[in-house]
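Report on one structure; see the data block that follows.
Our next item is subunit A:
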Amino acid sequence: MPMSYYLILSAAMFAIGVLGVILRRNPLVVFMSLELMFNAANLVFVAFSAYHQILDGDLFVFFVMTTAAAEVAVGLALMVAIFRAKHTIDLDEMSMLKG
Partner candidate 1 sequence: MDIGVLLVYGILGLTVIVSAIGLIVSRNALYSALFLVVNFIAVGLLYLALGAPFIAFAQVTVYAGSIMVLFIFVIMLLGAENLPLTEPLRGQRALGILLVLIFLAEIVLYYLLRTTPLQAIPIIPQTFASPAEIGMILFNRYLLPFEVTAFILLAATVGAILLSKHEGPTRPKPGIQKPETPVEG
Partner candidate 2 sequence: MIFGLHPLLLVTFLPLVGFLIILFLKAEQKNAIRWTALLTSLATFGASLAMLAQFDPARGDLQLVYRTSWLRVGGISIDFYLGVDGLSILLVLLTTFLTPIAILSTWSAVEERVKGFMAFFLLLETGMLGVFLALDLVLFYIFWEFTLVPMYFLIGVWGGERRVYAAVKFFLFTMFGSLLMLLAILVMGLQAGSFAWNDLLAQRQLFAQTQLWLFLAFALAFAIKVPMFPLHTWLPDAHVEAPTAGSVILAGVLLKMGGYGFLRFNLPFFPEASLQAAPYMAVLAVIGILYGAAVSLMQKDVKKLVAYSSVSHLGFVMLGIFAFTQQGLAGGVLQMINHGLSTGALFLIVGMLYERRHTREMSAYGGIWKVMPILGALTLIVMLSSAGLPGLNGFVGEFTILLGAFGSQVLNSPYFAGAATIGVILAAVYLLVMFERVFLGPVRVEANLSLKDLNAREVITLLPVLVLIFWIGLYPAPFFDLINPSVERLVALVQSMAVLAIH
């Protein structure tokens, strides 16, 4: 398979993830979109790892995954805490830190 396919696929996935972050007001969906972006990056890592026959790319994916897991855990906990305080999870309602 040509490398470029993977790269284009990854780019598309990443772009869709960005769109999700920018356009969705549900923080859960935003988190999912973030995961999408992580996945896009991971795909490139794995692809290049195979391309160059070097394992380091795979290992980076491993680290990204654990970090993403940590991020999701904290992020979701935050959501729960915020929901308790504000009784909504609309991102646009969380704008108290404005100048």
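Here, a contact is a pair of C-beta atoms (placed from the backbone, for glycine too) under 8 Å apart; a residue touches a chain by one contact, two chains touch by 3 or more; residues count from 1.
For anyone wondering why these and not others, all candidates are chains of the complex that A comes from, given by their letters.
The structure presented is a predicted model; accordingly, all values stated were derived computationally and were not measured.
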item	value
In-complex contact of subunit A, chosen from 1 or 2	1
Subunit A to candidate 1 touching residues, read off their complex	1-9, 11-13, 15-20, 22-26, 28-29, 31-33, 35-36, 39, 42-43, 46-47, 49-51, 53, 55-56, 58-59, 61-63, 65-74, 76-81, 83-84, 88-90, 92
